[in-house]
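All protein chains but one are shown in place.
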Amino acid sequence: MRILLINPNTSSGVTARLHAAAANVAAPGTEIVPVTASKGVPYISTRAEEIVGGHAVLEILSEESTQADGAIIAAFGDPGLGGARELFDIPVVGLAEAGMATATMLGRNFSIVTFATSLGSWYQECVDWHKFSSRCVSIRALDKPFKSIDDVSEEKEDLLAELANTAVSEDGADVVVLAGAPLALLASRIRDRVPVPLVDCAEAAIKQMELLVTLKFRKAAAGNFRRPVAKSSLGLSASLSARLAHQDVS
Amino acid sequence: MRILLINPNTSSGVTARLHAAAANVAAPGTEIVPVTASKGVPYISTRAEEIVGGHAVLEILSEESTQADGAIIAAFGDPGLGGARELFDIPVVGLAEAGMATATMLGRNFSIVTFATSLGSWYQECVDWHKFSSRCVSIRALDKPFKSIDDVSEEKEDLLAELANTAVSEDGADVVVLAGAPLALLASRIRDRVPVPLVDCAEAAIKQMELLVTLKFRKAAAGNFRRPVAKSSLGLSASLSARLAHQDVS
Amino acid sequence: MRILLINPNTSSGVTARLHAAAANVAAPGTEIVPVTASKGVPYISTRAEEIVGGHAVLEILSEESTQADGAIIAAFGDPGLGGARELFDIPVVGLAEAGMATATMLGRNFSIVTFATSLGSWYQECVDWHKFSSRCVSIRALDKPFKSIDDVSEEKEDLLAELANTAVSEDGADVVVLAGAPLALLASRIRDRVPVPLVDCAEAAIKQMELLVTLKFRKAAAGNFRRPVAKSSLGLSASLSARLAHQDVS
Amino acid sequence: MRILLINPNTSSGVTARLHAAAANVAAPGTEIVPVTASKGVPYISTRAEEIVGGHAVLEILSEESTQADGAIIAAFGDPGLGGARELFDIPVVGLAEAGMATATMLGRNFSIVTFATSLGSWYQECVDWHKFSSRCVSIRALDKPFKSIDDVSEEKEDLLAELANTAVSEDGADVVVLAGAPLALLASRIRDRVPVPLVDCAEAAIKQMELLVTLKFRKAAAGNFRRPVAKSSLGLSASLSARLAHQDVS
Amino acid sequence: MRILLINPNTSSGVTARLHAAAANVAAPGTEIVPVTASKGVPYISTRAEEIVGGHAVLEILSEESTQADGAIIAAFGDPGLGGARELFDIPVVGLAEAGMATATMLGRNFSIVTFATSLGSWYQECVDWHKFSSRCVSIRALDKPFKSIDDVSEEKEDLLAELANTAVSEDGADVVVLAGAPLALLASRIRDRVPVPLVDCAEAAIKQMELLVTLKFRKAAAGNFRRPVAKSSLGLSASLSARLAHQDVS
Partner (left out) sequence: MRILLINPNTSSGVTARLHAAAANVAAPGTEIVPVTASKGVPYISTRAEEIVGGHAVLEILSEESTQADGAIIAAFGDPGLGGARELFDIPVVGLAEAGMATATMLGRNFSIVTFATSLGSWYQECVDWHKFSSRCVSIRALDKPFKSIDDVSEEKEDLLAELANTAVSEDGADVVVLAGAPLALLASRIRDRVPVPLVDCAEAAIKQMELLVTLKFRKAAAGNFRRPVAKSSLGLSASLSARLAHQDVS
């Protein structure tokens, strides 16, 4: 199967990291196609940036979705997920969604651990949107600046392990979800330093996507994620405009 | 005071309608500046379209916010509201938000009545985001096609009045919020045919915005809606890019 | 328009303060009519006192409501609000309700800051009744005695500003609602010392009431706040008894 | 033990009915002292009437509480309960509270069945205040007028049995709480006509009060129901004023 | 009346303690029949142990229920309660359930105080199952080992009193529920050292059971706790198998 790994951030270093984490655990027949957004910011951490990133995701999918079996929106926060799930025919999963859904099968609750406080307020909205608030006991974030978004997980490795331990001892977390695309590949490195399961969202996302493709679920023709009726539009990319107007190929 | 009335839909007929409803009840010193989105769809009704509309709102505000005292995002569903509230210094209110906040002072609960079923699923997310779910007893929508988005409220006037009555008798609604920018101006016409208060969201929005401007609330420098830290970006409009980078004038 | 500003407390100094705060921001044509309860306690802070204050509010309104366009119940806690909204034909708003509804348009959440711990447990019930619990991240109160209810906001000004800052830094408050009629006029004095919007409930209440009157909402004839059927009564004031029996003038 | 059975309604016929139901199941050593409110309405069914009834309850308790071991507020809706629990030293229980707490030990959920639709909206607030909303699957009420409040349970016996059955079959009720003081004595008459347990609130209240007295719980000196600090007051009954001022005997 | 007091733990010392606490407050005509599980663990503190204990409860009841008027499942956590309530004709109440239902009539909220941290996570599930989560402000447990399960309440008396005080001062508890069968008899000893009502669950359970028997509620023939349809089974005790198959005497 052919899976789009869409990084809604513009940082190709982060895309490479996500790709590596996903490839580590992918099944033999899975082809991962990484795509980096050409519009937006290096890493999304606010509601305004999410809109920009979500817009980029819709444009990418309107170009690529017909050549793929499934797509991962590879930023924790899942920009554009609801819209993508409506608009396209292939299964789409978000990095946060896959990580949290996996965590529900490992514990009664989870904590989210990330590398910058600015992310917390946006992440909370993501948790709420996914209706996982009653599962999420805390969102904990480091509060000091980092040097580079590409290597923040190596730079802060010890502090992140410590923060995960704090989530366990202070918040009673059964599971820790390591959040943010730049933290892909971290879980396996610190696994032995934290007493509960750690979720690497890139790993979770590729495996959940393989599951969704394997089980051959049909595209909804009713409910929240049925395809919207055709609409004309102004000022959008040609492919997105065609998709909205039901004038695309598929 | 000078208030931007931003229609995230591309239909200028709806903008004119919103303007008329707001002008009917505005205070003497209030100048209303209508703006219609130049990108997007004639009327937003899905999550994908909301992203497009939210993106347009951010672009408009990055051009116009420094010349205004406040801004209304004039589509029920409030596309881009969270991002706008973070990114800009003036108060911003959504059409849905203003209507629902007003309804809380008139009854224990409210129903939302609108003109097309396709809107319901997106509206529900808006209600949830605003944490008004425990107040909203139903979202009721007409299920037949309409001729023109500009005149749907006249075309469907009787059916909408009937539907409002159903919300009262079946769902126990204390208040009915008439939802969707195209329903501006309807409430006063059907006021005597429904036994509970009817909220015209365009009226509510302009009055709530006047209130917010009059009470001179400061821009948050902490919490969810503090301004994000400066970020570089790729592929965005010059003004939005400058605003994200803290390189705009204000 | 003519607005009753009903202080359910017996302290006329607090009434004067409320009047001043409301008058500061009222529109040109608004006449504010202050009324102080002649029965009850100097300041309500418990459930038992609320009943006494709510009873006084109903008596006052049964005397005055037909000569007014709207009424404010000017104690945080809103004693008698539900009953008043049922029983009388004019719009009625509570001090807490107006402050909290306004706060919802400024942040995702708010904290309530007040001057005496004894108020907290009653205020929590008020927040719950208004279904704003999911918005209210904390109720914080000073824990030392004060000299006079009339001047507590001046006496404790620095401590209250500090407490508001604690609500921001510890509880993540996006907005701080300054609670209790005796704190009217405080917000503007400490505005520059707190990094988030501060709500002065007396200001919010007069503006929300102007909005409700301007938008000409009809009295509910169905739902929770329809007028109760006529009932005879024993031992009540003549005017309240007449109102319950549908034998009053209006 | 000596238990006050306070009817906050002015109808002495209802008091007699409550007394009979309680006496049927009281333990040998229990003395029941019925008291009928001298101020208020024949039967409370709205928020405004609740304030009047709650005020009467506080006055009665300030006269009688020191000569009793416990008190029942014998109107479904429990007017004045929170205030009474703060202000007085003996245990106080409400008719609704006792019925619903008992129902939690008989089923996962319950329905409330009553004789007049006007009661429903006030009862819902009572359920919410007691935090039993997640247990209460419906409030069902007859919608036709009745002849006399004293005999409504006999007049409507068949209809009420039918309505209880509807609550079981339509709403999945595990238990039916027969609500409203005038429905005391009904449960035993229709017991064989409804397939789930029926709660007679007067029976439940006297037994729960015996339990509370027998178990000798101390009066709270902390938390929500500690006694309020002393306060002066204006215009209240001598005994209530003395109780608020800590100048009463006990 | 004849009440089974079933200890699902295998420790007969704890059974004796429960019996003593219940006997202290039982009514004259109440005969208490203590039964100790012959299968299981000395004291249940986890989900796995709960299943074992619940299984033992069902076996005991299938032997004994027809000779009794009611049954108490005397372990906080209430193992087997739902199943027992379905399967048998007499009223059944759990130790936790009786304690918490009683606490609702004493305060707005309660804390649970117990003697070992290992109990907390199982107790939380019990609170959730009973839908009392919105009432329970904390579960606090001692974190040091104890010598003997029979005497832990004497050994830890001072620490438990201290912990109850912490629940009041830190968590705002209105009531403290002393949890775990081994803490029967403790409440009366430390009553004067804690400023809020203390619930002894064994006392609460026997009085609530007397109430349920006295009020003669019928066995549900509909809803969640109607008797299951007859089923054959393999490998169970003869009496339990007969009960499941509707081949028992009653």
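Points worth noting:
Per-chain numbering from 1; labels A, B, C, D and E assigned in written order.
Simple rule for what comes next: a contact is a pair of C-beta atoms (placed from the backbone, for glycine too) under 8 Å apart; a residue touches a chain by one contact, two chains touch by 3 or more.
Predicted model, so just to flag it, every value in this text is computed and none were measured.
Between the chain not shown and the residues A:R2, A:R108 or A:R189, the one that touches is A:R108. Among E:E31, E:D89 or E:E125, only E:E125 touches the chain that is left out of the view. Mapped onto chain A, the footprint of the missing chain covers residues 25, 27, 91, 93, 97-98, 101-102, 104-109, 130-131, 134-135, 168-169, 172-175, 191-192, 195-200, 203-204, 207-208, 211-212, 214-215, 217-218, 220-226. In the full complex, the hidden chain is touched by chain E at residues 10, 38-42, 45-52, 54-55, 58, 80, 82-87, 118, 121, 125, 128-129, 223-224, 228-229, 231-236, 240, 244.
Keep in mind that, in the parts below, only the chains that are shown with their structure count from here on.
Taking shared numbers over all numbers used, the chain C to chain D interface scores over half, which places it in the same class. Look at where the CA atoms of chain D average out and do the same for chain E: the two points lie 28 Å apart. For chain D, residues touching at least two other chains, in rising order: 121, 223-224.
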